[in-house]
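Please read through the structure below; I'll follow up with questions.
One protein chain is absent from this view; the other protein chains keep their places.
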Amino acid sequence: MTVRLSKEPFSPYDLLLQTEKELDGRRRKIGASSIFIGSMRDFNDGVSVESMYLEHHPEMTVKELEKIADRAEKRWSLDHVLVIHRIGEVYPSDPIVLVAVWSAHRAHSFDACRDIMESLKSNVPFWKREKREDGERWVTKNTSGSSADF
Amino acid sequence: MTVRLSKEPFSPYDLLLQTEKELDGRRRKIGASSIFIGSMRDFNDGVSVESMYLEHHPEMTVKELEKIADRAEKRWSLDHVLVIHRIGEVYPSDPIVLVAVWSAHRAHSFDACRDIMESLKSNVPFWKREKREDGERWVTKNTSGSSADF
Amino acid sequence: MSIKVKFFASLTDLVGMKEIDVEFESELNVINVWQSVCGTAQMPAGCLYAINHDYCEPDQLLKDGDEVAYFPPLTGG
Partner (left out) sequence: MSIKVKFFASLTDLVGMKEIDVEFESELNVINVWQSVCGTAQMPAGCLYAINHDYCEPDQLLKDGDEVAYFPPLTGG
């Protein structure tokens, strides 16, 4: 399991390629990879969003992410889990979160990937502050009507 | 929507990177990407599998894949769908199928990606023939106990 | 009427042919054609059928010039 925060923009596909190289011999046991990438949208409620600041709780974020990944590894049969989350200033189309799950069977990878993503949204202390054309504001909740929700 | 077969090994992450470059301006509207990669495992029922031959029905395969992707695009709100499936001879850890769905919101991309993958398994005329240490045999069904199932 | 019959994957091995053109006097459905062409070879459970590259029901009747294909259970993905 690899869980980390990134202050700098990251390239999900480069990281996935690198991670699979490191899996090496275990790759031949893997039949399924489920991947989710959340990225920043440039519109929210019809208002243009220029950038977004991601605040977090430094002493809790990685610990809570690890709990979630750990629980998934106990619940499903997984070969590897990778979770990366941005902090700091992000711009439209920047990746915010990457969740990747490698498993022998697809049901496990699909279920675990979605579970990790939903748990992250409800349990890990991250908050988004939007810089919009009409000023700055904290995103108040993760709903389907919000640019913060994907 | 892009749907195609590949006679040659393909690199999922290179294709995803290239696809996102082509999405260009639309990328700023995308908040969620769900990706599934199915790849060949080297073991089935405790028997080592050296390679696998993927047969298909040339006049139906792409047509049926397009139907599935088309139905997903009608059912969910999606920005782009990419489906690639290998045919011919594949070797352990080779990618067999790539399903990628780009959307504004995560629920749509998660649901669509899994639906496309499950529909592909049950509706698109592909068959796997394994070359095992104990001889060749057609994979008889996609179950969790089979190397053909992920 | 003339019908083109195709067998895929394990069915090719089972019936010993990949493709055959046959002539019928009477109207036949998908199952009748299998029985007529394949003799004693039992169709495995879970097979699918297509006429002219579209999936069809086992009781669908064939017309002159049709192509009928028999598929064992699918194992793609």
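General observations
So that you can tell them apart, the chains are marked A, B and C in the order they are listed, and the count of residues begins at 1 in each.
To be clear about the criterion, contacts are C-beta pairs under 8 Å (C-beta built on N, C-alpha and C of every residue); 3 or more make two chains touch, one makes a residue touch a chain.
In this text, all values refer to a predicted model and were calculated from it rather than measured experimentally.
For the chain excluded from display, the touched partners among the shown chains of the whole complex are A. Among A:R41, A:H56, A:H80 or A:H108, only A:H56 touches the chain that is left out of the view. Remark: the omitted chain is touched by one listed residue; of A:R27, A:H85 or A:R106 this is A:H85. Mapped onto subunit A, the footprint of the missing chain covers residues 38, 54-57, 59-60, 63, 85, 96-97, 117, 120-129, 138-142, 146, 148, 150.
The rule is simple: only the chains that are shown with their structure count from here on.
Between subunit A and subunit C, the least number of touch steps comes to 2. Computed from the mean C-alpha positions, the centre of subunit A lies at a distance of 48 Å from the centre of subunit C.
Mean C-alpha position of subunit A lies 23 Å from that of subunit B. Touching two or more other chains at once are residues 106 of subunit A. Across the assembly, subunit C contributes 77 as residues in contact with two or more other chains.
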